[in-house]
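Input: a single structure, listed below in structure tokens.
With one protein chain removed, the remaining protein chains of the complex are shown where they sit.
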């Protein structure tokens, strides 16, 4: 089941660079792990923003929340979730 | 080059059903054609809305505008365009 | 799986009273059917508005969209969907 | 009498983890107490957000305010209140 | 129990003057009746707007909805409802 | 002359409790004084918010500004002012 | 007593040109009359908009509402009213 | 050439009172100087807000920006600029 | 003097195609004329929208308003005007 997720990252200006770098490192490791598992199906950067547009493929809203709320950057992100489904005009058998 | 596009369709209540059905038929045919050409890369329905979230892969903003503004439903849609790019944490070599 | 749905009904002022009454009658019949099936889990009126707050229990976003987009009043409603899940502090084993 | 309440929690980034954990512990204890009393009728998490959607069953707006403004997390929440009532199409005798 | 209600009237430009005048006449009669009954506790005009700010004193959200949704101008108004209660600093024993 | 005023209080999280308590004490004393003088005509709490809805009866916009801008909590409030007048359908000779 | 008023005119596209021209003619006559009377103290056009920014000098909110709601274009305008007063740093003895 | 300017002042809560008082003193001196020069044509306080509505008379947008961006309070203000012109219905030969 | 102007065109769905085509033809002729005169300095289409972003070079706000309000499509456009000036970091001697 697909969910469209936009994440806008807002790191406080006062955060030490070490802490920010470490946060980004573990966030990236987690993002790669979730992509390999097929959960984080798409991940794009928005031009000019510290933001991404993503598509998640999960079994339930519970799984979606667990995945999002345990992201290392979760406390520093505004997140918008939109439920998706296959479009009747889609020809991609794997558009997920 | 990728662009995220959200389209919200607003058909006037007074539009005759024949006209609406014909519009949707040609819109669908055009959507399939653009998907086969690789231009309309992703196409999802938003749950509970007469709306879609799409990703287009075009060579230029000119091509993007030509594609969107010649869609049969263009006069009846609100369209929001967001430029995307590959995310540094994406592991999908084909995330486009 | 639970989804919070708010529906705001906007009937055009020019709609004949017969048509409006018939629409409301079939909407009500459908709402009762979906409640009996356990799909439309909660349904409340918002005070002072021609609007409702509902909770749907569905197996997928596909099912949610099919249910919402085939409601008789769908063409005349603004719909907002929010995905829900069980809250860790909920004590109601059946809070669904 | 029913009120729909959405609560968005915004803990300051600088709050010590001990204080945050203690706040959440007493908030949870209070939420369970109010659920057992039948006042906090429904409580759901919103997917991807540190937020909940709730339905309260109170005798008056006074009681509603007393309950909400004495929640341990009250100083750190944005709260939106919407008055509800039984919907004429509801078939659940206990939809409260 | 008190509710703050703002009503913004939007009569369609094409409404015949007879119909508008009759609507306003019955709306006024109903407003006076509800004021005499103590339900419509306060009623003020907003300067420069076809709008009012009101305070209703009702026994329940059911009564509030019945009162508002049966106003003759209801189909032509945007209505915003805010639940009120006695303020701890109010000295008016009858501030209702 | 009547003005509708909504005040939303936003005390900084870091304000010492002593200072907050003292601010509230002098705010309350001033509110009572203005009510006794007939200037602060109505004062209600909004359910679930640290906010009030008020009606002021003043001789001029100058007096209104003097009264509002000298409230002890003024630096910590968002204030929205709406000019009111007697409604032609009001039957309360003293609806002020 | 001064009030800042912004008026945005929205004539329906279908209004016959004769009717529009006549409306504008009487609106202008009324505007000149109110300026001569000292009530409509300032009147400016906003560049690129069918809108004006005005300052009215009235004895009460009642007078303000009577003046605004009897303007010939009133049914076709969105109006925003902001109460003003003399600024402590103003050096114009006649800044009204 | 006239520009309508709204300025909303937001002094940080932590600013020392000395610094705030000095800022206001030099702001006032500058405002008086610009009024005497005919640049700051009108200056009104908005009731209930730490805000003003002003009209500036400048030779160019360059001059406008120089004037606004060198105000002592500039770093602490939200500023909204609207270009104005003489209204065709204005009878004041000096409405500037 | 430079002004940034965004124009969003909203032709009514019911407008006859002849009328729309004629409007666009005269709009285009006027746009070319104003570009040749150096008044309409820049003109770009926004991708996916029936909208443009423009820069006008005019001697006054009067001239700007005259130019915009006499565009053939003016009654069918939403227009947003932002005053610009040379940026201190611009190296283009002709950035106008």
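Read from first to last, the chains carry the letters A, B, C, D, E, F, G, H and I; within each, the first residue is number 1.
What we mean here is this: a contact is a pair of C-beta atoms (placed from the backbone, for glycine too) under 8 Å apart; a residue touches a chain by one contact, two chains touch by 3 or more.
Note that this is a predicted model, so its numbers are computed, not measured.
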| item | value |
| --- | --- |
| Residues of chain B in contact with the chain not shown | 1-3, 60-62, 64-65, 81-86 |
| Absent-chain interface as seen on chain I, which is shown | 2, 4, 27-28, 31-32, 35-36, 42-48, 52-53, 55, 82-92, 95 |
| Sites on chain A contacted by the missing partner chain, in the whole complex | 13, 45, 47-50 |
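We adopt the following convention: only the chains that are shown with their structure count from here on.
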| item | value |
| --- | --- |
| For chain B and chain F, chains touching each | none |
| Graph separation of chain A and chain G (steps between touching chains) | 3 |
| Label of the chain whose CA centroid is most distant from the centroid of chain D | I |
| Euclidean distance of C-alpha centroids - chain E vs chain H, Å | 39 |
| For chain A paired with chain F, centre-to-centre distance based on mean C-alpha positions, whole Å | 44 |
| Where chain D and chain F are represented by their mean Cα positions, the distance between them in whole Å | 27 |
| Chain D residues counted as touching two or more neighbouring chains | 2-3, 45, 47-48, 61, 64-65, 81, 83-86 |
